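Missing here is one protein chain; the remaining ones are kept as they sit in the complex.
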Amino acid sequence: MINIGVVGYGYWGPNIVRNFNSLNDARVICVCDKNKKVLNSFQKHYPAVHTTTDFNQLITFPDINAIAIVTPVFTHYKLAKLALEKGKHVFVEKPFTSTVAQAEELIELADKNNLKIMVDHTFLFTGAVNKIKELVDNDTLGNLYYFDSTRVNLGLFQHDVNVIWDLAPHDLSIMDYIIDEKPESITASGKAHFNNGLEDIAYITVNFSNNMIAHFNVNWLSPVKVRSTLIGGEKKMLVWNDLDADEKVKVYDKGVKVDNKKGIYDLLVSYRSGDMFAPKVAQTEALKLETEHFIDCILNDKIPINDGHAGLRVVRILEASDKSLKNNGKMIQL
Amino acid sequence: MINIGVVGYGYWGPNIVRNFNSLNDARVICVCDKNKKVLNSFQKHYPAVHTTTDFNQLITFPDINAIAIVTPVFTHYKLAKLALEKGKHVFVEKPFTSTVAQAEELIELADKNNLKIMVDHTFLFTGAVNKIKELVDNDTLGNLYYFDSTRVNLGLFQHDVNVIWDLAPHDLSIMDYIIDEKPESITASGKAHFNNGLEDIAYITVNFSNNMIAHFNVNWLSPVKVRSTLIGGEKKMLVWNDLDADEKVKVYDKGVKVDNKKGIYDLLVSYRSGDMFAPKVAQTEALKLETEHFIDCILNDKIPINDGHAGLRVVRILEASDKSLKNNGKMIQL
Amino acid sequence: MINIGVVGYGYWGPNIVRNFNSLNDARVICVCDKNKKVLNSFQKHYPAVHTTTDFNQLITFPDINAIAIVTPVFTHYKLAKLALEKGKHVFVEKPFTSTVAQAEELIELADKNNLKIMVDHTFLFTGAVNKIKELVDNDTLGNLYYFDSTRVNLGLFQHDVNVIWDLAPHDLSIMDYIIDEKPESITASGKAHFNNGLEDIAYITVNFSNNMIAHFNVNWLSPVKVRSTLIGGEKKMLVWNDLDADEKVKVYDKGVKVDNKKGIYDLLVSYRSGDMFAPKVAQTEALKLETEHFIDCILNDKIPINDGHAGLRVVRILEASDKSLKNNGKMIQL
Partner (left out) sequence: MINIGVVGYGYWGPNIVRNFNSLNDARVICVCDKNKKVLNSFQKHYPAVHTTTDFNQLITFPDINAIAIVTPVFTHYKLAKLALEKGKHVFVEKPFTSTVAQAEELIELADKNNLKIMVDHTFLFTGAVNKIKELVDNDTLGNLYYFDSTRVNLGLFQHDVNVIWDLAPHDLSIMDYIIDEKPESITASGKAHFNNGLEDIAYITVNFSNNMIAHFNVNWLSPVKVRSTLIGGEKKMLVWNDLDADEKVKVYDKGVKVDNKKGIYDLLVSYRSGDMFAPKVAQTEALKLETEHFIDCILNDKIPINDGHAGLRVVRILEASDKSLKNNGKMIQL
């Protein structure tokens, strides 16, 4: 039985508590939030769970094995460090940290203390992403040409980070999971329309050493919600529309073959257009599978697929994006 | 009566001939193509129209007033120059020319000879674009925040230009028509997946002096066809889906108000979400209206809304995009 | 404070308990289910609420004011009768009863004892249905021509009633709420594909004394889920797609005008096609509003919009549908 302490009971915290509590091998035994009113309301639903406003009390709570950090980004490093120093495993919201240096330090600390870090890249545990990974891994798509993601909606504006840090970690973690090649450089553009100076609309291009290119369109100012990703491969092409209730992933037997041995004016392009199929996608709640994976990794000393290194790779791109934004879209090497 | 000569009878030429011929004040009297077989087939449908494989014969054909140039981009400058030198008005496919310098020279030549240039920015004559322009001009949307366009599909690969020169002129000409502010700089990224070295997927960001940002996603390798543009304004936001048969333009009474006088942690963001409406959009064939406009401009000495200067503004961004692509996405001033 | 007893804690019961419990003026004090395991699981979440497997204990529980009946249709009459006889208000799942006679008896019994009956026609409390009622009542649509509803999906097969009794009550109660005219007669057709003899696919036509016609397509064997209703009016026409997350109700400024004074071959039909608009629709959970309404009706002696008479009118059509089905689609007067 793994005893979990949770810090942060705002928008996402209730889901974390509910899911850890639904597992056979885990239970939440203490919840920490600086807001007393939130804790009072919490205890009506969970009378058996302790509460505290003091993080130090949480990490020293008797028999606590792991801390789930469900607080704003800028607090992750400090809270995770304290927890790891007290010998607790850490489950932390995405993005992992505010800087690459922080992420590297936490990974080292966890390694030294033989502790697990899991970064909450929830999408890696959805049926859709797992189906896509399967289709890439078993070469259904063939060599990949591009990964093009759009994640836009109205709000919610964050107070401390721009739209890239808020929305892109989802898609960056998915790209990181699906694509083996390592990103080499990035460029970013964007605009802050309000005078807090944080971009509310942004675009990132990620370049790879090979034929691949990735692009991310994130926007807090869109009148419509879009959650779609196109993945183009040599053999097949895929569209993932996460808002489609029943046919989230569509695989198109479409392709292009270009033969230009004789020079560009004899360029021979042939198009292939066949059937489309939408594989059945598992419906299990992603967070349930992710919290299970966390407990399994602790109990059986496994490496989480979304460990600190995965978190670090995402933060590296986020940090580079900020740097590119501040330098007129200059290409930043990763 | 304006007598038209047409050069180029490939994919688009038949539409040009059909539309000019349907007007009361115009008629096509000669068609030029280097392919004799194409001309033979043409004459079965239009036995009364002359044909030639010699462009010089076309521009010296008796009583010809204007030349419609419906050939690949790299020929536009040379053909237009010859036609203008012979005192003929010019209707030319988009993009106007291959370089800014060519466009400037042609504009000057036309001005000197008191001739009209019209660049075939067909979309400016669609019901949807005119409705959008009306909604922007009458301040329904309020100050604009962004213009975000996606134009992707499978093929058709061009032999001589990359996907930006092929697809983006549509959206750049629409942006130029709708938005009064002048673009200041651009960045571009993209990838050529085949060894002719021409990008088949590309992204352009256009920066404006004010609050605006524009972005263009063009792709020849998409399994699905997408033609959509989001325009965010202070008062209202708009989605244009050109593939929706009945509700192409949707206007959302949605918005964000950010008040951060007290500092970022007291940032107050309020969202407004009201009705949506889809205004009725005129269905008249755009090319019919455009060819009418050309004839009207010649007969009544008016300036086309899509004159050489409009063509030049688009070419300026295309040229800058190529420059940015060749320089690792470097920001190029316009 | 109204004390609620709930009988039946299967699929829908948890929603009933949660919503009554969230109100200021109500609380669930006892839950009855014949399944002990269900009650045990229930008490983990609601340790303060009593449980029983004995319905008589529920209706005689101290201080109980009202009974919510969330059990299969065939039990409604018996349970409601017992509750009303004990002087309890009754909230009962749709459809109200298995026969018209049962419904009439319960209404009379409630009237005699000055008790409220509310039939759980949840949809009447959705933002979409209320917006539609508003558009009909304020004559935006004009005189109504038709009401055409489709509610199809895969499963869930019921054991004791056919697809009409399972799915159509939703749409019949909505029609009853929105349309003032009284239905006069109905015809029904359908098919039972499995040997339990209960139709799994069925169609009902409802005829009105005036110009109106209504039609209901219900199906347990559809591979896709459809929830859509078309309402045609003289002035405007409306489409309600309940599966559209953001634009559930669309109002079309479309219409037909037929002038045939001169005989059918001079019939003059003119079509009008204008803007579409999708009014904002309230998002509050319908069941919350409905349970509030129930409490309000008890406390302030109001007549529920979904009272026993509304339930009876729906049962009348259901009963007639069965009769028509058994008589080769014969028209049944209501």
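Observations on the structure shown:
Each chain carries a letter (A, B and C) given by its place in the written order, and its residues are counted from 1.
FYI, a contact is a pair of C-beta atoms (placed from the backbone, for glycine too) under 8 Å apart; a residue touches a chain by one contact, two chains touch by 3 or more.
In this text the structure is predicted, and so the values were computed from the model without any measurement.
Only one of the listed residues, C:G13, C:P95, C:P169 or C:G190, touches the absent chain: C:G190.
Touch with the chain that is not drawn comes from one residue among A:A278, A:I305 or A:L334, which is A:A278. Of the options C:F125, C:Y252 or C:F294, the residue whose C-beta touches the omitted chain is C:Y252.
Residues of chain C that touch the chain left out of view are 145-146, 148, 150, 152, 154-157, 159-160, 185, 187, 189-191, 193-196, 201, 203, 205, 207, 211-213, 215, 217, 219-224, 230, 232, 237-239, 252, 254, 256, 258, 260, 264-265, 267, 269, 271, 273, 328-331.
Contact between chain A and the unshown chain involves residues 246-247, 253, 273-280.
Operating definition for what follows: only the chains that are shown with their structure count from here on.
Because chain A and chain B carry the same sequence, their contact can be compared by residue number, and over half of the numbers here are used by both.
Work out the mean CA point of chain A and of chain B, and you get 39 Å between them. Residue positions 273 of chain B are each in touch with at least two other chains.
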